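In this view, the complex is presented without one of its protein chains, the others remaining in place.
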Amino acid sequence: MAAAHRNLAIFCEKPLDLRLGTLNDIRAEIERRHLLLMVAFQRRFDPAFAALQRDVAAGRIGRPHLLRIVSRDSMLPPEAFIPQSGGIFMDMTVHDFDMTRFLTGEEIEDVHARASVLIDPMFARYGDWDTAVVTLRLTGGALVVIENSRRAVYGYDQRIEVFGDAGMLAVDNPPFALRPEGQAGVVPFFTERFREAYRVELQAFVDAAAAGRPAPVGVLESIRAVEAALAARRSVETSRSIRIEEVRG
Amino acid sequence: MAAAHRNLAIFCEKPLDLRLGTLNDIRAEIERRHLLLMVAFQRRFDPAFAALQRDVAAGRIGRPHLLRIVSRDSMLPPEAFIPQSGGIFMDMTVHDFDMTRFLTGEEIEDVHARASVLIDPMFARYGDWDTAVVTLRLTGGALVVIENSRRAVYGYDQRIEVFGDAGMLAVDNPPFALRPEGQAGVVPFFTERFREAYRVELQAFVDAAAAGRPAPVGVLESIRAVEAALAARRSVETSRSIRIEEVRG
Amino acid sequence: MAAAHRNLAIFCEKPLDLRLGTLNDIRAEIERRHLLLMVAFQRRFDPAFAALQRDVAAGRIGRPHLLRIVSRDSMLPPEAFIPQSGGIFMDMTVHDFDMTRFLTGEEIEDVHARASVLIDPMFARYGDWDTAVVTLRLTGGALVVIENSRRAVYGYDQRIEVFGDAGMLAVDNPPFALRPEGQAGVVPFFTERFREAYRVELQAFVDAAAAGRPAPVGVLESIRAVEAALAARRSVETSRSIRIEEVRG
Partner (left out) sequence: MAAAHRNLAIFCEKPLDLRLGTLNDIRAEIERRHLLLMVAFQRRFDPAFAALQRDVAAGRIGRPHLLRIVSRDSMLPPEAFIPQSGGIFMDMTVHDFDMTRFLTGEEIEDVHARASVLIDPMFARYGDWDTAVVTLRLTGGALVVIENSRRAVYGYDQRIEVFGDAGMLAVDNPPFALRPEGQAGVVPFFTERFREAYRVELQAFVDAAAAGRPAPVGVLESIRAVEAALAARRSVETSRSIRIEEVRG
């Protein structure tokens, strides 16, 4: 908000804020001032994921039926990070909610989530979890499955598969040296996995600012992802599927 | 029951019966007569899945955290089959429920399911679906994701991945000729995919009968899988996670 | 040469010329006039291959021992192209010779080749072949294997694997829709496989021209690749390994 009051072009870490109210306020302010605000959902800029999006949009697999996102961190965060992270759905799954919208061009209608503490009891101390599976129904009827883990011992594991009535497309982990020790054939950390995505993302921000174009990923993307994260938490607490409207207001 | 009354060794198509009451009656009769009854969950006898089970049981990936089963048929069944199939959960997912118990050695505690008609409206005419995702919580806390589709245009797609605190193991589709037309690198049909499994399974039945040993897969396996299938249907109808006890009686 | 005489910046299809004498003349002229001449070995600019080169150069697999290049076209060229193509080694393998130098940073010392006409007898009419395997020894002792085919019925198949004393790295075919018909999971044609490479390559030429920098791929690269292609043909004709010096003159 401080940056908005100075009429700056703004590039901000996802998901911008953990509260829908604040996000709506930010959105109103940005629109009122006609400012550029870009949210750092960098995975949209990963060359492999971006190519997948183009292929799906071009109809290569027909109409999407099933989308699967595997997102597993390789290293546990320090304990001090947990209480300020917003929890696994707000910190990790929020990316997958955004990728779902990016890849299918559809909106999330309904969220179901399960979560466990299987890796480290420290997560339980903050009412958080380290392992989760989430399923979604999209507005077009497609179903989505998301798997999250805070620690894959073999590396930073990020894979996406889209299955439709005319075929299937998958993005596997990029090639990484198969070595005797260390991360067995899988890239070790997100900084390495998304190095190119960060570069392209920042360039997109600079280009948008220079050309006076709107942000390719704006406040609305944050709002939609945060809504889904709130619904996921409520789903774990109630053992129900949660329609997005229930958290929307 | 007719075979039991004649004291025969019995080998029966899964899931034996779609009603828990009948299954319990069968179980009582079989136990009373000390008969051999083997249920044809043939996937347990697939060499690749059986090796996976041994590797998981041997602790190669540590304690399982996430299990993922993809099971997609390659051809739609004829419409006449649908009303007598018991529906997608009883006909298809029942295998995946059994594989879950087989691979983890744990029991299913809780079932959540989503289902859609995306391929052919004929399924809707019988209150059935052609696409489904199911998530489970197991007694040890592990989470399970199952994806089902009645038609993968590229072939009969059966994959399993187990992720644990010490690593990951996956069984991919077996090698199949990458050819210009037809099923693109994926085996076309279940008869071909599980040819060896059927052979090993039948041998296991004959061996058990000859040696007077109990069935490697018996009525209890049917009961547990049918319970989960009933819970899945109820979950779709109520938008809730269903604890197995709720359907058990 | 006409472009050189006008002192233009030159971007030319590989391998520039099929004769070493002409290539040496071009090189002399370009150097005398301090011109920019870039040869279109576009595979160096493919993001996946470029990342592989960086990883190998960074020592991720240690010292390279074995390099394997699979390069298979998806469609036969028209017959009229064959007599002017220079033959399979000059038209196809020339790319793989260049990739060998690019990926290892070493020079080719010795070439052995085998070639057959297995796909279409039209190749034999011009003293050419449609299928070939080539092995190389590099100056550092590493061994290289190249497989070429004029027609892979399932798609345009381009894969590279580098094996060293500390591990292995591989670039597989990029994800392509797994579909019921058509190119089964493999990209259909080189224009699609190297679309991004062509873009990056052309940008590199423009950047070099604008900055007055030397070409990232110049006449020397053509000379080295053509030498290896000449050695490969001589190897087929003599059933011997041919040292590069033998063709160098």
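Some points to look at:
Going by the order they are written in, the chains are A, B and C; count residues from 1 in each one.
Rule of thumb we're sticking to: a contact is a pair of C-beta atoms (placed from the backbone, for glycine too) under 8 Å apart; a residue touches a chain by one contact, two chains touch by 3 or more.
Computed from a prediction, not measured in an experiment: that's the story for all the values here.
Interface note for the absent chain: among C:I88, C:A152, C:V187 or C:A232, the touching residue is C:A152.
Of the candidate positions A:Y154, A:F190 or A:F205, contact with the hidden chain is made by A:Y154. Considering the full assembly, B:D55 is the residue among B:D25, B:D55 or B:E107 that touches the omitted chain. Hidden from this view is one chain, which touches subunit C at 63, 65-66, 68, 72, 110, 112, 114, 116-119, 131-133, 135, 137, 141-145, 147, 149, 151-154, 157, 163, 165-168, 239-241. Interface with the hidden chain, as seen from subunit B, comprises residues 47-48, 51-52, 55, 60-61, 166-172, 174-180, 196.
We adopt the following convention: only the chains that are shown with their structure count from here on.
Among the chains present, the centre nearest to the common Cα mean is that of A. Chain centres here are means of the Cα atoms, and by that rule the chain farthest away from subunit A is C. Annotation: 49 Å between the Cα-based centres of subunit B and subunit C.
Between subunit A and subunit C, the centres computed from C-alpha atoms are 40 Å apart. One inter-chain figure worth recording: subunit A and subunit B are separated by 32 Å, centre to centre, where each centre is the mean of the chain's CA atoms.
Of all residues in subunit A, those touching 2 or more other chains are 166-168, listed in ascending order.
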